[in-house]
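Just one protein chain is left out here, and the rest sit where they should.
Naming follows writing order (A and B), and every chain is counted from residue 1.
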Amino acid sequence: MGIEQKTGNMGVVTTTLEQVVNWSRTNSMWPMLFGLACCAIEMMAAQAANYDMSRFGMELMRASPRQSDLMIVAGRVSRKMAPVLRQLYDQMPDPKWVIAMGDCASCGGVFNNYAIVQGVDEIVPVDVYVSGCPPRPEALIHGIMTLHEKVKQEKLNQWK
Amino acid sequence: MMDLQPALNAMQERFGVRSQTYRGEISLHVAPNRIIPVAQALRDDFGFDRLADLTAVDYWPQEKPRFHVVVQLYHTEARQYLRLRTALEGNAPGLPTLTGVFLNANWYEREVWDMFGIRFEGHLDLRRIIMPADWEGHPLRKDYPLGYEEVQFTFNYDEILTRKPQPME
Partner (left out) sequence: MTETRNIEISELRHLVSERALEGETMLLNMGPQHPATHGVLRLMLELDGEEVVNCIPDIGFLHTGVEKDMESKIYQKAEVMTDRLDYLNPIGNNLVFCLAVEKLADLDVPARAQGIRVILAELTRLSSHLLWLGTSGLDVGAMSLFLYTMREREIIQDIFELCSGQRMMTTYVRPGGLWRDIPVEFEGAVRSFIEIMPRRIEEYESLLNENPIFLERTAGIGVLTYENALRWGATGPIARASGVALDIRKAMPYMGYEQYDFDIPTRAEGDVLARYLVRVAEMRESLKIIRQALDKLPYGPVNSNNRKYVPPPRSEIGVSMEALIHHFKLWTEGFTIPKGAIYAAAESPRGELGVYLESDGGSKPYRIHYRTPSFAALQLMPLLAKGHFVADLVAIIASIDIVLGDTDR
């Protein structure tokens, strides 16, 4: 069987570069294996058999920031952790996105005190905030789908 | 349950410590300079073989002396806790370290140093354990502010926004 048979009946698909790149970005978005606190447990649950995040092309959690596209800040960020978190973000290659998972990462949550950064957006730019303490795995998946929608809307001149 | 009363009487005779019972829990009030011999005697002669907890309380400003160091010892055989309380004078007090008697006092003392600024003399590794090494102040002291950020409501949103750290772009 040659290439003629393979491609023969498939017709021609026309699309824009913008769309095809955005589409491929959304379907292989590798999150960083990076759990901070309670939300990390729900992040694990989202990856386990019951919720199975890999349905959306996110099965590969990379332990190294150099290989990941998405940082899920799962949990509260302390003042001691903040410089580390920023360094991890800086080590990620572009394009990169950040999800603030849970109330603590979004706005400090119930902890309004000296030790906790009141929202991770003080340190890194956040694309999607997921509410809940901790958010259910469905909520995290919804947050990621929202991010996918956002990425699909990105224009060529906004690409990093 | 084993009766601890003979042990307490003996301690009282030997070290002149005052004991107090509240809700079935026994506390011994120990002078700072006697904490080592008292702990040693409790461990070796009376069977309190495990240090369960070591922490401190700050009574600023209403009480003097300001700090109390609170030690929980556990008697495995009698299945009972015993509390040692030591009142410490001054704003930057010191106490002999218990690490020589109970090995696991190490981290608890580092935590008390970190959180309260109580120095443990003779401790081999008295560094900050929880806060960053360059942190100023001791957070669990009562004169240390909670350090919260103001919560924005519709009526004061803009006013507080000017003082808030700005989100990263």
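What we mean here is this: contacts are C-beta pairs under 8 Å (C-beta built on N, C-alpha and C of every residue); 3 or more make two chains touch, one makes a residue touch a chain.
Since the structure is predicted, the reported quantities are computational estimates derived from the model, not experimental observations.
> Check each of A:L70, A:M101 or A:I116 against the chain that is not shown and name the one that touches it.
Checking the options A:L70, A:M101 or A:I116, the one contacting the hidden chain is A:I116.
> Spell out, residue by residue, where the missing chain touches chain A.
Output for chain A: 33-38, 40-42, 44-45, 48-50, 63, 65, 75-76, 78-82, 84, 88, 110-116, 133-134, 136.
> What residue numbers in chain B mark contact with the hidden partner chain?
The list for chain B reads 22-23, 25, 27, 49-53, 55, 57-58, 70, 72, 76, 79-81, 83, 102-104, 106-107, 111, 115, 124-125, 127-136, 139-140, 144, 146.
Criterion: only the chains that are shown with their structure count from here on.
> Going by the contact rule at the top, pick out the chain B residues touching chain A in the complex.
Answer in residue numbers: 130-132, 135, 139, 144-149, 151, 165-169.
> Please output the residues of chain A touching chain B within their complex, sorted ascending.
79-80, 108, 112-115, 118-119, 121-126
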